[in-house]
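One structure is given here, and the rest of the page talks about it.
Here's a slice of the assembly, chains where they normally sit.
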Amino acid sequence: MQDTTIATASSSVRERIHSIVFASHQSQRPNAWAWTVMAVLLSNLLITILESVPEYFHVISLWEPGVSMVCGVVLLLDWLARLWSCPDHKDDHGRAISLQPHADYQLSFLGLIDALATLPLFFSLMGHPSQIWFDLEVVFSLFKFSRYVPALELVGSVVRNEKRPLIAALSTLTLLLTINSTCMYLLERNAQPEIFKSIPHTLWWGIVTMTTTGYGDMAPVTLLGRILGGVSMIIGIGMLAIPAGIVATGFSNELQRRELLSTWRLVSHMPLFSALDASRIADIAGMLKRQIIPAGSDIVRRGQFSDSMYFIVDGEVEVDVKPQPVRLRAGQFFGEAGLLENKPRNATVTTLRTTQFLVLGLSEFHELMNRQPDIREKITAVMEQRKAHS
Amino acid sequence: MQDTTIATASSSVRERIHSIVFASHQSQRPNAWAWTVMAVLLSNLLITILESVPEYFHVISLWEPGVSMVCGVVLLLDWLARLWSCPDHKDDHGRAISLQPHADYQLSFLGLIDALATLPLFFSLMGHPSQIWFDLEVVFSLFKFSRYVPALELVGSVVRNEKRPLIAALSTLTLLLTINSTCMYLLERNAQPEIFKSIPHTLWWGIVTMTTTGYGDMAPVTLLGRILGGVSMIIGIGMLAIPAGIVATGFSNELQRRELLSTWRLVSHMPLFSALDASRIADIAGMLKRQIIPAGSDIVRRGQFSDSMYFIVDGEVEVDVKPQPVRLRAGQFFGEAGLLENKPRNATVTTLRTTQFLVLGLSEFHELMNRQPDIREKITAVMEQRKAHS
């Protein structure tokens, strides 16, 4: 009986720890612990960077043991907390995701990085055994930092999604690079035996040229070599345009997909739309754009050209109508009158708090009005009612 | 009583001054004052550039005090005029925008630049106190010049709109840059201790390589260093394709949005379309393209292939029909007959003055005819009437 109680208590502590250390996975804003770890990693990185500068080495080396010790302790705590609390990874229904959570966490890429990033602490305690571990440790810290750069995960998922065309493009590039470099070696080795020493050396020329970096440490001098060089540059530009295009398009599509999904959830919770079936909501979500406006800003000003309509997701705004201003809250909307009647704004609307909107542009508004007659009716009804009151 | 009159007179002078110095914000064409300030800034820039060339220093330094004095006076006047007249910033309904206009103006970026750009005048009057102020002053002039480059504002608004994905892409780039450079430092510091001196030095290599600039002042020589270098170039191309794509797409979208808004306004003032509701106008505005043609040009020539229809926004054209030519003015249209009956042009149309058109292409014309039957009727009616008269 007592055992169970202890287990439960321990479990509830573990859950709280879990929610603290793994928080950055669920929410967008880093919490205090995340800021601490980031500060520690940054100071660690800064120390390493400055220590590499000969002029600062002596000053920094005085600070280094202390900073290193504090960093080490924080990273050790972070690792142990993650290792202990990882069984609390749950899906949306509160069930554990994995049967062997400790192994799963520890053997994941970030789990290994977490463990390896604690090594300098032990080195500090044991005396400096080898420079190479310190060097690697800086790299581990940087990888650990990647957990706190949300955009990296976004880029990573683009690369994963577009894996096949990227591999196709890069394998073609590799083949062409090898062909070009081998030919260049054959053409230039007699003219510049000291520079185009071997095919591996010429591969370096190849990649420097096909990416149009052009350091200038190796450049062909023979006529045929230069013709091949020019062709390599143009092939390189063409070949690298493929992965560049894939990444850029994939990034923009992935952003749009995420935006659409989060808009979808907001739309399906708006009173005006909540009665609609999924197909209609999908239609509307594609037309709306999220916007966050700080407190005290004028969203629309009386007399301005009416070019959009606003749905309040959360926050509060004030509309300065006569005889006294009206406040609108989450779920309400404004700006429909100007669009429907093609007239300038008839009131100024100001945010009272930081307010999140879904904005419907001019042409999307009219598209929605045409395609969803019942929404049109509801919006018109609210507008008529507002007019009657004023 | 007298006080009010003076206040009003002063206010009316202030308004005129305001409309002169701030004119470039409302209209596209710079006025005489804007040209003066631009000339002053350009001559100031030219003097500074030429003075930096040792060969010209002696010649220029003779001119410099005079030019500098004139420039200073103009910039001082510009600043004072703006500071005094800024309370006249008004919205579309003639109400003041800000409660503390002076502070708002003076503390804005361009307000500070306006003030700082007057410093050389005081230096000229007081003798040369410090070179550094003169150097900064050139930079202030350049920033002040940015007020007169409308495209800069366009690029700025693209960057603001796409702030979030740009930050996402650039923060990922920064992280990868730091990782790459740290690894490169570790790989190359023994082979080239004089070149890869420290991590900050290697960060310079990193940015030069990932942007594929490749000065060649730092380049890896070890095998592992060159492999990492090649990977960095390809990662750099992929990562920088993201912001490049965002900026290029955002620029083209922003241009299109502005074009659409101004076309919208022109369309809603055309007699043919003015009775339509907003939704229809939005539809039509998306199909039309603005075009400005100088006086004396032939818009269409008799016998040419008919591929578009023209609505006159302002200006005047002459159609050379028998028995005598007809003149068309703002609000009228021509070119519909060839499109409707798929025949060559039956008359040549020449501009009498610089004329602005809204042009409707071949496929857009037929789309419009199908989607808006009443417009079709109106256009057909005008065509029949024209035929009857000829």
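Think of it as A and B in the order they're written, each chain with its own count starting at 1.
Just so it is clear, a residue touches a chain if its C-beta (ideal position, glycine included) is under 8 Å from a C-beta of that chain, and two chains touch if they have at least 3 such contacts.
In this text, all values refer to a predicted model and were calculated from it rather than measured experimentally.
Of the identical chains making up the complex, 2 are displayed, while the complete assembly in this file numbers 4 copies.
The rule we apply is simple: only the chains that are shown with their structure count from here on.
Between chain A and chain B the centroid-to-centroid distance comes to 30 Å (mean Cα coordinates, whole Å).
Looking at the complex, you find that chain A touches chain B at residues 45, 48-49, 52-54, 135, 138-139, 142-143, 145-146, 149-152, 154-155, 170, 200, 204, 207-208, 211-217, 240, 243-245, 247-249, 251-252, 255, 301-304, 307, 339-342, 344, 362-363, 366, 369-370. Residues 91-93, 165, 167-169, 171-172, 175, 178-179, 182-183, 185-186, 197-200, 209, 212-216, 219, 223, 226, 229-230, 233-234, 236-239, 241-242, 244-246, 249, 261, 264, 268, 277-279, 281-283, 286 of chain B are the ones touching chain A in the complex.
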